[in-house]
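This report concerns only the one structure given below.
Omission of a single protein chain aside, the complex is shown with its protein chains in their original locations.
As written, the chain order gives the labels A, B and C, with residue 1 at the start of each chain.
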Amino acid sequence: MTSRIRPFHHMRWNEPIIYQLSVEGQRGILVPEAEKEIEQIVGDGLSSIPGNMRRKDLPNLPEMAQPQVVRHFNHLSQENLGADSNIDIGQGTCTMKHSPKINEVFARSHKITDLHPYQDCSTVQGILEIFYRTEELFREISGLDRCSVQPGGGTHGVVAMVSMVRAWHRDRGEDQQRDEIITTLFSHPADAAVPKAKGYKVVILPPDEEGLPDLEAYKNALSEKTAAIFFTNPEDTGIFNSRILEFTELAHQKGALCCYDQANANGLLGIARAREAGFDMSFFNLHKTFSSPHGCGGPATGLLMVDRKLGVYLPVPVVRRNERTGRYFLDFNLPKSCGKVKAFFGVAPVVLRAYAWIMSLGADGLEEASRIAVLNNNYFMKKMLKVRGCSISFPRHPGRVEQVRYSWEKLKEETGFGTGDVQRRIADFGTHYWASHEPWVIPEPFTIEPSESYSRDDIDEYLEIMEQISRECYEEPEVIRHAPHNSTVHHIDHEYLDDPGKWAITWREYSKKYTGYFQER
Amino acid sequence: MTSRIRPFHHMRWNEPIIYQLSVEGQRGILVPEAEKEIEQIVGDGLSSIPGNMRRKDLPNLPEMAQPQVVRHFNHLSQENLGADSNIDIGQGTCTMKHSPKINEVFARSHKITDLHPYQDCSTVQGILEIFYRTEELFREISGLDRCSVQPGGGTHGVVAMVSMVRAWHRDRGEDQQRDEIITTLFSHPADAAVPKAKGYKVVILPPDEEGLPDLEAYKNALSEKTAAIFFTNPEDTGIFNSRILEFTELAHQKGALCCYDQANANGLLGIARAREAGFDMSFFNLHKTFSSPHGCGGPATGLLMVDRKLGVYLPVPVVRRNERTGRYFLDFNLPKSCGKVKAFFGVAPVVLRAYAWIMSLGADGLEEASRIAVLNNNYFMKKMLKVRGCSISFPRHPGRVEQVRYSWEKLKEETGFGTGDVQRRIADFGTHYWASHEPWVIPEPFTIEPSESYSRDDIDEYLEIMEQISRECYEEPEVIRHAPHNSTVHHIDHEYLDDPGKWAITWREYSKKYTGYFQER
Amino acid sequence: MAEKKRVYPYIPNSEPRIREAMLRETGVDSVDELLTDIPAELRMKGRMNLPVPFSAEADLKRHVEGILSRNITSGEYLSFLGAGCYDHHIPAVVDEIIGRSEFLTAYAGEPYEDHGRFQALFEYQSMMAELLDFDVCNVPTYDGAQAASTSLRMASRITGRKKALLAGNMNPDRLRVVQTYLDPVMSVEIIGWERDSGLLDLEDLGSRLATDVAAVYFENPSYLGAIEDQGEKIARMAREAGALTVVFVDPSSLGVIQPPSRYGADIACGDIQPLGIHMNYGGGVGGFICTRSDRKYVEEYPSRLFGIAPTSGKEWGFGDVAWERTSFANRETAKEFVGTHAALWGIAAAVYLASMGPKGMADLGKVIIQRSLYARKVIGEIPGVSTSTPSAFCFKEFVVDLTRTGRKVGEINEKLLSRGIFGGKDLSEDFPELGQSALFCITEKITMRDIDRLVEVLGDILC
Partner (left out) sequence: MAEKKRVYPYIPNSEPRIREAMLRETGVDSVDELLTDIPAELRMKGRMNLPVPFSAEADLKRHVEGILSRNITSGEYLSFLGAGCYDHHIPAVVDEIIGRSEFLTAYAGEPYEDHGRFQALFEYQSMMAELLDFDVCNVPTYDGAQAASTSLRMASRITGRKKALLAGNMNPDRLRVVQTYLDPVMSVEIIGWERDSGLLDLEDLGSRLATDVAAVYFENPSYLGAIEDQGEKIARMAREAGALTVVFVDPSSLGVIQPPSRYGADIACGDIQPLGIHMNYGGGVGGFICTRSDRKYVEEYPSRLFGIAPTSGKEWGFGDVAWERTSFANRETAKEFVGTHAALWGIAAAVYLASMGPKGMADLGKVIIQRSLYARKVIGEIPGVSTSTPSAFCFKEFVVDLTRTGRKVGEINEKLLSRGIFGGKDLSEDFPELGQSALFCITEKITMRDIDRLVEVLGDILC
């Protein structure tokens, strides 16, 4: 077979910062003007502003005509990849999958973009029906009973869950007592950070030798102070915790709630659910497992499902249906609600896309998505482990679900190059990979998640890239050292991002600190 | 001033031909299936096809899943430029201008995309109103009286005009006698090719020393056999024929019609019109002067305007308004019509975009567009003529309107490099230029038309590219010889396009002729 | 003209200071100085009398969308219209790709900077050739009507003859365009057809086939939906008379119906609108012409033909095959003419065919046939309504004869309209021999429920 490797070169425009393109007096768009009659009646309007509050200078925004605005941002977009352009399997835990284009048609319809959240419910029956039906679908997907589409992302799903935990225990008068939340080292960072930010002490379970949350440590950690457990499963390693039911049962015995981070449920649809694993609640990233595009990092949805008993604590409002009239409405009347986590009601276009995706696949299709995601992952792993310098985390537990955390430990020992070097070089091949969440318990880690959207050819192409980079590390160190070569930019000096004296977060700050190209004033 | 030249590199995916991506059994989209009940009643449908007409094999189309289809065509698009991405001033005569994005919103609205041409007029009042109002606008723009939006491009506008000419003379019984059409050497090729294809003898006027159509030659050519004249003005050289009225008057004296190719009217809006120049008809490229995007070469519109006396010969149908009811309708009842030139009624979204563009600018804005186009062009010319090796066509006539045909004659003499070499090299700078229509009466020509959409900075950047390439021709011939370097592909072997034994117009033909990479069977 | 103070977002150098500076660098005081070649008598007197513009985008949007809102679309109502323009499902990927600015706003770049466009259209040609089972296909022409016309003129140039025989059951809109195109270079004669079967009258054809005939042209399916199954005979007759056979075909049928190459056609042509292009009020059309890989044919194409070529970097390269044919290269000695046609629709069709694949095209043909058969049956069961003539097998469209209801098609369609249905195309003017008949079209978007609704409403209206 001939090599699949492409002599790639990324678009390189050397695009100026937008302020460098500004030309005094240019207009990118014109704004409606007040009618003559209005001007006669109320004057210029500006003089009505209380004197001290009137801005007399113009904000220092760039001045550009429309063609130049379009060209600039086109160039920037062309200097970006995205799942539509690359074999996007290197972003482990994030389930980069194809976002069907038909769903964009729905999401861009003015029938959803141009709705105001305070319109009368009679005028938004369509979107309310989507919310309502989505809840019905997720009852089956999760096994749980009640829904909120409000959280604006996975981390926000954790926020909602923590808020629910607090509301529940507060209602029972146990809030003061229960001030600990237990999570695991390979759960997503949000499962530790958010409870902490919401005032809980966080206990982090280390992995055992197989990479699973240590059961003994867990038993020791559990107590009457435990408010809840926050578990990702499978964890970022790709290892599924087979004893999860034991964990949830133990928690319940202590009166704690069990909260499931199913941001990434992509290996489990139709196979294993929150309900059977004993969880009281769970959230799902509609922008990952359910195919809404990631948008460079949101907008997103961490849809929350909870057990019946927790329904009264859900964020307000919830969507209900009047059984008599068949009409949908927003119910704000939840006196025990944990409050609100987000402005208005959630990110409607994301929910809509997820609804459409599920309805295009049905039960069999969802399950097939997961099964193929699992197959793709194991197929990739089998071959990846043959690449020189690569090993798997926790080799004593070879089973993986939909992703795998790997290690370049051996590569590092033998060549001096680690995961950061590989990451820099991979940009030369028109794709990317992610060096895994910190802390790097697994040395020189990287996490690959080849979701169901990628073909065998895609996976093989990616594998060849990995092989070539590994070979270069051993045989052509200069190539690695100076990478990237064919990317939009060359080696970035990170000192300018970490040193407060040097960093510049805006063009204004840059201009204050520097003259010329990073020449300090 | 520091150099504006960007160290550009074009996207290079080395994208396979789509057939190389095909994998047996893949599906890109699923099609609705007949209902069970229908299947019961009519069976599989296929057995109803007359036996000899049933296709039993499947057409050899590629088999791909949706993510792979999207990625493939995304890659191809990324390997293309377009006016939204480059300083597109090198496509002289074609008026590459910005297509405002709001007009795409209109053109993509289902309120226009999803109309069937045979819908009852009561259900298409919106688009008919657009057609009708567009006609009204063009009455002012051209000074002429009646309109057809049917022609599907500029060349098609010429087709419509030739057909009108024939209908007119036929109606007068002079069709046999009048079998000649006169055009000029620097009119667009279509002005010669189309009359020829429509059965006319074509007389081509040479330029005089100033580059203008030779008046004496014209007088000699004119006769009772002349059916019409087909003139572009300003011609592709950018020179405006000041004596045009003399030309049209002489033609009229001989009983010929005067047809104006205003595909490119971008220097004349609100300044000089077909009416004042004595033309009986004229067409306008809505995809050029009036900002509808070029779409890699259509769909397009060559809107036709004619004098009142020619109204009855227009292609059917025309749009009319019932003055009583205010309703618009299609009038097919033109017994003297020249016929139809296009299926249905023309390219609605293109007309819509042009309408919106005109309505966003108004009379002052249109004129400003032309004036700035003229200014941009003369500004560019002034500086371009300082570039080593460059000269202007017809230096005895320095005045130019909205474009200029230049020559690299001197460059060629001094360095051996001509316009084709510059054209190859310019791809390395993220833009392009056009080497002008054949025949190359002007040696080593190129035509630049910096329409009103380009900023002074854009023009200066382009000029710097020209300067650098000129310098390279003189100083770094190897760079030119092996260009392009930073483009998607390298030097293309043209033998494979001209030699019937070697050419391959489809993958199928390629596969029949070659094994491996252009290895002949 | 007084210098304006307005700065236009689409005209960057309208900004007064830039304008001034550029005038200065150009060496003039005003733009008028640059327009001295345009004498006073040619100058427009005064300003154009145009409506006050909507300078603010928000105002323009409201204005234009206000006008467009007066349209009722074929999605809002239930439509049975076809007759050469079809409401097929457009896969969302198609609009995604052709909406990308790199394709939408490109024009005529070279294969070096516009490699993608060349490859996409080469792939379009390649897929079309496979669908048609031919070797060569062109970059799209304006529409199927031009493709038909040019096919006939290619036949004329190849045979050196000047007459075209055209099937009497061809699309009348297309016929009018073909007439314009051929006039006066070729003459046209109409071949009769049998009302009962809907097929060509071979006797009549035979009587017309003489040594001046360049081509026999028919459509498959015919305008009335019938599949012409005598293709082989027709082609043989033509061949024997030294003429070529040109067949216009609906590409959406080719997953299940034989392509013309298989029954003797020398040139196949058609319109790609059914392949993923919105109707656009009839503006979504684009023509194709397919032939064998025979130099004799290739050199008669006026269109652009993108070929594949090697590069010094061993990539796939592309360019124009036999450029000298075209009017760009050879003005008045070219093969007809070429210009800006409908390239973007070619890319749309490429994305469509790549998405559909072989199986998708077969499935499409199948469901259309099944639902058409059903519709033809149940509509034909309405008292007074007949769908049995022409009797041939129909693809996607069929004739509904309402004569016996005593009503006019126009009248019935008006009633249907008031119930939210676009009835079939009224045939009574173009085909008076069919009485009060209409041409109904069933695409894959029309469901059984839609058909049943039509039948119900028709039933209501007719009794």
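Just so it is clear, contacts are C-beta pairs under 8 Å (C-beta built on N, C-alpha and C of every residue); 3 or more make two chains touch, one makes a residue touch a chain.
Note that this is a predicted model, so its numbers are computed, not measured.
Student: Tell me the shown chains the invisible chain touches, ordered by label.
Tutor: Its contacts among the visible chains are A, B, C.
Student: Which one touches the absent chain: A:Gln26, A:Ser393 or A:Gln468?
Tutor: Answer from the full complex: A:Gln26 touches the omitted chain.
Student: Check each of A:Arg6, A:Lys225 or A:Lys340 against the chain that is not shown and name the one that touches it.
Tutor: A:Lys340
Student: Pick from A:Ile5, A:Leu81 or A:Val479: which residue touches the chain that isn't shown?
Tutor: Candidates A:Ile5, A:Leu81 or A:Val479; residue touching the omitted chain: A:Leu81.
Student: From the listed residues A:Ile5, A:Leu215, A:Val312 or A:Ile372, report the one that touches the chain absent from this view.
Tutor: Answering carefully, the residue with contact to the hidden chain is A:Ile372.
Student: Residue-wise, where is subunit C in contact with the chain that is not depicted?
Tutor: The missing chain touches subunit C at positions 9, 56-58, 61-62, 65, 75, 89, 91-92, 96, 100-101, 355, 444-445.
Student: To test your reading of the contact rule: which positions on subunit B touch the chain that is missing from view?
Tutor: 7, 23-33, 64-68, 70, 74, 100-105
Criterion: only the chains that are shown with their structure count from here on.
Student: Most C-beta contact pairs, which chains?
Tutor: B-C
Student: Based only on mean CA positions, could you tell me how far subunit A sits from subunit B in angstrom?
Tutor: 45
Student: Mark out which residues of subunit A touch at least two other chains, giving numbers and ranges.
Tutor: Those would be 7, 23, 26, 65-68, 70, 74, 100-101.
Student: Indicate the residues of subunit C shared as contacts by at least two other chains.
Tutor: Counting only residues that touch two or more other chains, subunit C contributes 8, 10-12, 18, 55, 57, 91, 93, 95-96, 101, 313.
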